[in-house]
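With one protein chain held back, the other chains of the complex are shown just where they sit.
Coming up: chain A.
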Amino acid sequence: MADEKRKIRIATCSLAGCFGCHTSMLDIDERLFDLLKMVEFDRTPFTDIKHCGPCDIGIVEGGVSNAENARVLREFRENCKVLVAIGPCAITGNVPALRNNIDLWDCFQEVYLYDPGTEGKQIPNDSELPLPFDKVYPIYEVVKVDYFLHGCPPPAEAIWKFLTDLIQGKEPEIDYELLRYD
């Protein structure tokens, strides 16, 4: 087996996102088997590995909403040769960033102090809880991003084309039709 080519190693994660992009990744269906012939997965929700090791490709869904997101993202950047932002939450902040117009203190008060449904009326301060940023940030503002794959979520077809191009060492090229949403 010495002459077998080393498999491409891929890691994926979802930060402040909805896992829709990951679901779309699974929508490549039976081609998952073809993919697994070419790649092996490091940290991803599919494997449940908790920390990312050295990888060729890192795929990040979701924006940066809290300190935990930033740590995971930095770990990905340190370990992945190519980092891909997948879907608009990673690219712009998207739906989670709707909270950017709300003051964090107002938001905490509303949820933990004023809402009649809450008991105890105190703001949680356990150190195990990820501490939120003042705003939700797109990932390119935190680390260098090499590629942006659009679509909410990007269609499975686009993901397949993008990944196979990248695995073959080509500059990814996706047909206009696959990136058109109007």
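By definition in this document, a contact is a pair of C-beta atoms (placed from the backbone, for glycine too) under 8 Å apart; a residue touches a chain by one contact, two chains touch by 3 or more; residues count from 1.
Here is the rule we use: contacts and distances are computed from a predicted model.
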Among "Nitric oxide reductase subunit B", "Diguanylate cyclase", "NAD(P)-dependent nickel-iron dehydrogenase flavin-containing subunit" or "ABC transporter substrate-binding protein", UniProt's protein name for the complex chain that is not shown is "NAD(P)-dependent nickel-iron dehydrogenase flavin-containing subunit"
Looking beyond the chains shown, say which of A:Leu35, A:Ala70 or A:Ala90 touches the absent one.
A:Ala70
Listed in rising order, the chain A residues that touch the chain left out are 67, 70-71, 104-105, 108, 123-125, 127-128, 130-135, 137, 140-144
